[in-house]
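What follows is subunit A.
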Amino acid sequence: MRHNGGSAYLTLVRLRDPTVLGRGRTAMKSSLPAQNRVRWLAAMLARLLPFVPALVCSADEAPRPAPPAAAPLHELVDQQIGAALASKGIAPAARAGDAEFLRRVYLDLTGSIPTLGEAKAFLDDKSPIKRQQLVDRLLNSPEYARQMQRVFDVVLMERRPAQHVGQAPWEEYLRNAFAANKPWDALVREILAADGADPNLRPAARFYLDRGGEPNLLARDVGRLFLGRDMQCAQCHDHPLVATYLQTDYYGLLAFFNRSFLFTPKTEPKAVVFAEKAEGDVAFKSVFVANATDQPARPHLPGEKEADEPQFEKGQEYAVAPADDVRPIPKYSRRSQLPVVLPRGENVAFRRNIANRLWALMMGRGLVHPLDMQHDANPPSHPALLDLLGERFAVMGFDIKAFLRELALSETYQRSSELPPGVEALAAEAFAVAPLKPLSAEQLGLAALQATGITDVYRASLGPTLNEATLHEKVAANLPGFVGVFAGQAGQPEQDFQSTLEQTLFMANGGVLRSWIAPQAGNLVDRLNRVTEPAAVAEQLYLCVLSRLPTAEEAAEFTACLQARAQDRPAAIQEWIWALLASDEFRFNH
Partner candidate 1 sequence: MSEEQPTASPPPVPDPTQVRQVKEFKHDRPLFACRIDRTGRYIFTGAEDNLVVRWEIDSDNKVALAGHESWVRAMAFQPAGELLATGDYAGKLCAWRWADGATTPIYQIPAHQGWLRAASASPDGATFATCGNDRFVRLHSAADGKLLRELPGHESHVYNVAFHPSGGQLASCDLKGVVKHWDLSSGTVVRQLDGSLLWKYDSGFHADIGGARGMAFSPDGTWLACAGVTEVSNAFAGIGNAVVALFDWATGERKQVLRPKDNFQGVAWSVAFHPAGFIIAVAGGQHGGALWFFTPAEPNPFFTFKLPAGARDLALHPDGFRLAIAHADGVLRLYDMSPKVTPPPAAAPATTAS
Partner candidate 2 sequence: MERYLTCGAPEHCLSRRSLLAGMLGAGAGLTHVAGLSHFIQPALAADLAAQQKRVLIFFMAGGLSQLESWDPKPNTDTGGPFRAIPTSVPGTHICELLPFTAQQMHRLCLVRGVNTAEDDHGKGAVFMETGRRDSPAQRYPALGSVVSRLVAPPTSALPGYVHIQPGGGGVNKADAAFLGPKFASITIGNGQPPANLLRPGDLTPAADQQRNDVRLKANQRFTARRRTAETEAYGASYDQARQLVERADVFDVTKESAQDQERYGSHDFGRHCLLARRLLEQGLTCVKVTHTNYDSHSENFDFHIEQLGEFDRPFATLIDDLAQRGMLDSTLVIVMSEFGRTPKINHLFGRDHWSKAWSVMLAGCGLQKGAVIGKTNENGTAVVDREVDARHLFHTYLRAVGTDGTANYPGLNRPIPIGDPAGEAIEELLA
């Protein structure tokens, strides 16, 4: 289901009017400087009504440059980031080399590193638009859908164990959504509307069902993951420091869920669905206020008004009345209002949240960081840019692929991770240098499988049946070891990078990695053992593991080592493979 463009436009205009906002909160007002508002309208209209921009310009009496909507989004990104850098006198890092870009974009868009052949082909390609071509190719690959499936599985479920919906159908659901490039608002609407009863959409109900339908958990996670606001500390009181973190807003979210519960049919105990009652109200009082009285809260999004609700006479509240082993169905469902009001282009928090999350996926950190701490006291590093991204993403119809493409094509994304000469440090939030993004557990495992040539062995074994799905099946069987050790704790947001003793011992002494770098027909060490010329060995080694050619210095060191260790050449090669796998360069997407 998609929004009708015209009605979306009207709603947006109405929302821009502070009188319509009613209780207009600081966050809403400050997020809408006049200039942006106009730019947004222009962008909106440029897309929807090609003949309108002139009208908008003429309607705006202030003299202004040509409508920025004409420029592609990636140029606007670079303009805004660049302007901020210029204003601070910061010189950004140079453009990333081809190899650096290659590895980065492969990891970001497919979750692994390129094969030897892919790396060579790209590095040898002389086309001036080869980066754009690569981005387009990767975005349209089945690997992209699977990578986004992995990313959004972690975003949405935070590695919770599967309980009522299997991991496999959930992954398939997500993968299909990204393969079809389902718009983000539609995906979220489906997830928030799912109750598990429709077999076709049962996987979408995992968000609710595998959180046990727990109202507080759902209120918190809907706030965090779809609105970018962790309202946890508003559970007991208004946030002492943040004016827009109000207890009433937490309970407003909670009120969408407090009547809901998991219903287990006696005859089919596995067919648990998310049901709802017609009664049950939410009331709260601050723990900071002595003798506070309970305040009722009806469902509403943070900062918005409570909606009127239909009233029914006692005994008339249900379409299907509660009874033993009967799932009740209320005439008015509070929960089903959520997919109506939340995933909308007009919802500023909704669109900013996803724009910020996709930005962080590519750029290593959010414009608002942490991603779920969007509030007045934690302003974005680039407020206008975040507004722009949210608005443009909404106008693009929440087209994730198109949005990621714009980010990938930006110079901001394509900077080197090396500091410019003479610069000792650059603040991460300036986006002046590419960040070192730690590989996720899955990225690390997949990249190691590719680097060591294990994935190549599978490719060869599949012969004519080779495709993304068959290869994935083989490769995925190797991942649990890596994921178990490198993944974060279930139910916790992804954390800042930590390297644990368990992980390092796994890398250093673990049997999994050791088996991959032990010779077997067709894997990297096996192939290198059969190459005699040391320079050629070095080239293949560095291309396979680090997706780049060795520097002259590196090649010389490697050659010297092989010459010195003619007696145990295979062991020496294995040691080098391990060293590169264990290196910082491999551990991070740089």
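Everything that follows uses one rule, which is that a residue touches a chain if its C-beta (ideal position, glycine included) is under 8 Å from a C-beta of that chain, and two chains touch if they have at least 3 such contacts; residues count from 1.
With respect to how the candidates were assembled, all candidates are chains of the complex that A comes from, given by their letters.
Not measured: the values here are computed from a predicted model.
Asks: Can you tell which one of 1 or 2 makes contact with subunit A in this complex?
Replies: 2
Asks: Under the definition above, what is the set of subunit A residues touching candidate 2 in their complex?
Replies: 211-212, 214, 216-217, 219-221, 230, 232-233, 235, 241-242, 287, 369-370, 373, 377-379, 417-419, 428-429, 435-436, 438, 488-493, 495-506, 508-511, 514, 551, 554, 557, 561, 571-572, 575-576, 578-580, 582-585, 587-588, 590
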